[in-house]
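Have a look at the structure that comes next, please.
A single protein chain has been omitted; all remaining protein chains appear in their positions.
Lettered A and B in written order, each chain numbered from 1.
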Amino acid sequence: MIEFTIYGRGGQGGVTLAKLIATAYFLRGKYVQAFGVYAAERSGAPLQAYVRVDDEEITNHNQVRAPDHIIVLDRTLIAPKVLAGLKPGGWLVLNTPEPPEAFAETFAGRSVATIDATGVAVANGLGTRAVPIVNTTMLGAVARALGLTLEDVDAALAAVKFGGANRISAHQAFEKAITATLPGVPQQVSAAPPSGPAAGLLDESTGGMPRIQTGSWATQQPDRRQLTPPCNHGCPAGNNVRGFVEALGRDDADASLAILLRTSPLPGVCGRVCPAPCMDACNRRLFDEAVNIRELERYAADHGSEPEPTRPWRREHLAVVGSGPAGLSAAYHLARLGYPVTLFEKDSELGGVMRTGIPEYRLPRDVLGREINYILRHGVEARTGQTIRRAELLRLTHEFAAVFIGTGLQNAQTLNIGGADAGIQVEQGIDFLDRVRSGKVRLSGERIVVIGGGNTAIDAARTARRLGAREVRIVYRRARAQMPAIAEEIDEALEEHVRLDELVSPVRLQRDGCGPVLTCQRMKLGEPDASGRPRPVPDTSEDAQFDVPCDRVILALGQSSDTSILPEGSEIYEGKSLLGLSGCPIFAGGDLATNEGTVTAAIGSGRAGAWHTHRTLTGEDLFPPPDEPVAGPEVIHTQVFSRAPRRRGELLPALERVHTFAEVRQGLSDDPTEHPAAAEAQRCFSCGVCNFCDRCLHHCPEGILLREGDGYRFDYGFCKGCGICASVCPRGVIYMSEL
Amino acid sequence: MNVALRTDAETYCDALLRPGNTNCAGCGMSLGLRWLDEALGGEKPFMVIPACCGIVTAGAFPTSAYGAPTAASTFASAPAVASGISAVADLNDEDSVTVCWTGDGGTYDIGIATLSAAAERNENILYICYDNEIYGNTGGQRSSATPEGVRTSTTPRGKSERKKDMMAIMIAHRIPYAATLSIAHRDDFLRKVRVARKTRGFRFLLLLSPCPTGWKAEAEQSVDLIDAAVRCGLFPLYEVFDGVRYRINVRPDGTPVDQYVAGQRRYTGIHTDGSALHARIDEQWRLLNVLAEAFPADGRSA
Partner (left out) sequence: MPRALVTGNHAAGHALAVAGEANRCARGCAGGAYPITPQTEIIEFLRDYSFTRGRIVPVESEHSAMGVCIGASLAGARAFTASSSNGLAYMTENVFAAGYYRLPIVMIAVNRTLGPPWNIWVDQGDSLALRDAPWLQFYTESHQDLVDTILLAFRVAEDPRVLLPALVAMDGFVTSHTQMVVDLPELSQVDRYLPACRVPHQLRRDHAVTFGGLTWPRETERHRRDIQQAMEQVPQVLAEAIDEFEKVFGRRPHGAISAEHTADAETVLVACNTMARTLRGVVGARRRKGERIGMIKSKLFRPFPRAAILAATAAAKRVGVLDRNHSPGSGGIFWQEIAATLHARPDVLVQDYLVGLGGGDVTPQIIDEIIDDLARRTAAADPVWKEVAA
């Protein structure tokens, strides 16, 4: 007689495998018997099934206690105890992706066949992922080990009316199974003896905890991870966006501001002028609308109280050249690290482009002043009116322990369209905006054409409107969708009756009979260029050129850096020491180094420069380890959330604002009954970062997810691996892995 | 958060459903029991459980996966046994809660006479049916709760009859409280159990309880499936007071019924044709809306 014991789990098809093996032998003319052990356990519980094969009629109906062969349907059941009673020379057929040699110790001296039956079954769609049905697959491996043929397998499957994926799986297993006889002396294992005396119904001690460690049923296990929220990933300043938003959701503006100030000294500025790539990355965008992160940052900055500034305590004096966002950020972060910092600014006031290039109606001076003042309160010494050129820089390198340069973009792009001979004024937007600060510029009755599509173009156009221009028109050679300017700013400009001529390229300025005109060429979009945007190409149709009356042209075509300050022969690597220096280490950052063109990027670059400086001086590395993968929309369980429109701050009415430089956006109100900021912050999905919403805890059917300290703990001893915690996690923090 | 946090494995034994129970992974009943426990705030109910998966849950004597005194009744007897228990509790002025925890077989089929009688007598019982629409304990045969078109081991080509409207039957008894429960709507679930606990007399709660094994669905989808069932309108969440005051708790939100059906291999092709199911859902909601309009719980319709 040949006897088999099959170790499997409820639902895997162990009894059916017993029947299939018996059928194969029955069709060979043998007497057979196949049966399972039936108990109360459910899908996933370990169970046994048995097969007997003989040349004579089988009269033994007991469970098989000394099997000739053992089959294990689940890799988590592979353990020495399955050897109980196994006769010498018998096969162990195991469902595992590992080769027989992986069990050299456990099953020394045994004949072992292995097959990744789960992989084969799942690939062929048998059962569910949690409980794959591996019986027919295992039949193939058993046949291979025991010398049955594929014809035997097919006959058995046909007799039980299995075909299709089952037959394919069995055949694949027959081919893929690996067999080996392992070296060594076989271990003898005896079955566990029965436990103590049987309990009676009236015993006092009844009702104890179940003794089944149902964790052993699991084929997969949950675990927690932290992913990078897409907003954090998308923030050039490196802000913990999700973190500050969450604090605001708790209506804690102070905590929120404190989180922002860890990475950026200018949240009030960014909350007004940042193009908010975080919002473009926001997963909520695909659900309803992105969280209004920019307004929330502004809210935190305007309503939170800053922590008390630290004071310098280190000996190394450091210099920062340029007080734009990069320089201010570098000075701030160095000061927070304890360094005495001296900040050099060529202008009479600090702030750089934030002061000279961003109009007041977008960024009120008191907001900028407040944040600069906070930076200075860290012990930063400001020296204004100090133009630093190459020579001065070399001197600084001898006076300071390190120098950070963040002088930004000083050279504006020009365009040769003539005009000077025609007496038409052509001015750089950046100069125009700076000039306006004097308060003496008037454009009453003028017709203004602004050339460009970035924020400077919009700023210049809207400023011109406020200065009394009769007509303001933006000429842009691509379409609106490609404009780098902030979308809302474009909307607001249009509301203010700034005219936008898309797909129009200026050709020349001249005077005709009626007065000064700008001749323009209509464009159309062609193939993408190096920047990935469609390349504008001239429209060749007949009336593709036209004239626009024009008293003044403002150029807003972008700027480039002026590297003449740098030591000769130096090359810029952001955040790295410049080559060719003498004296102390020099670092460059902001637009000078990166040409990113946003305040936010400059802040991030300035902070990186500060950390590089610190690392060079002390060896201490403050850079965080590489980010975890970004939590994309696929990990967000949007069903959990309700649609809620984005909350916006009030705007000054367009008619009113064209007459004033008062701030256009009023920000989210701090209405104590509505809490619009908290409500807006609560729209955040907290992608990839646990915010202790407890949904996993609430939905664990077993109650084995435990709160522990500040986090959660899974009790794997009882976790059946259903995966509900992972499926209900709104933010992709919990994931399942195969055991 | 209002959850009573269990911070230590030692406290497992206080849970109504203890870890180590023998329910399948992803069983809807497990979550139902946990939330029942939470809604009762740790109060130990007397549990009466007839023949059904729910009694096998307890595991093997002398251990118990139920952390509350539990009596296994014969299949049709849960409301009768519970009548005896609650009667004696009342005689002794004990403010305890006697819970019948039963499957759809014990509720819709073999036990319906006993259930109807206990409801008619307005016994002081909290009766909860975890309806997995199948005889799960015996391996997945049809019950009168099995929906039309569903394949079971005794309807191998799909059931041709419709699901019994048990809520309507119970409401017709004019019992003080009847409500439906979803494991995807936790606040609603907890609130209803608390309302039921505070109500005296016969209370009937119907929980649509996914059975990954019988529904041929992924265990991890259990909560999402029920969410879809509620959102598409197949399983309305509502409550009825004294049989005549209706309140609809969640209305369909246009989720396609396919989101529910496609995740389960028990539905046959013939009946998963969306239009057939949509017609059933429309009919169900027309009826429910008429009732809720005519007999509102709050003086006006939900």
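To be clear about the criterion, contacts are C-beta pairs under 8 Å (C-beta built on N, C-alpha and C of every residue); 3 or more make two chains touch, one makes a residue touch a chain.
What you are looking at is a predicted structure, and each value in this text was computed from that prediction instead of being measured.
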Touch with the omitted chain, as defined above, among B:81, B:196 or B:240: B:81
Selected residue (touches chain absent from view) among B:48, B:206, B:261 or B:292: B:48
Interface with the unshown chain - residue positions in chain A: 39-40, 194, 198-202, 206-207
On chain B, residues whose C-beta touches the chain left out of the figure: 13, 44, 46, 48, 55-56, 58-62, 64-74, 76-77, 79-92, 96, 113-114, 116-117, 121, 123
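One rule holds for everything that comes next: only the chains that are shown with their structure count from here on.
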Chain A partner contacts - residues on chain B that touch it in the complex: 1, 3, 5-9, 12-13, 15, 17-28, 30-31, 34, 53, 56, 59-65, 183, 186, 212-213, 216-224, 227
Residue ranges of chain A touching chain B (in the complex, touch as defined): 10-11, 40-45, 128-131, 199, 201, 203, 205-214, 217-218, 639, 692, 694, 697-704, 706-708, 715, 717-718, 720-724, 726-728, 736
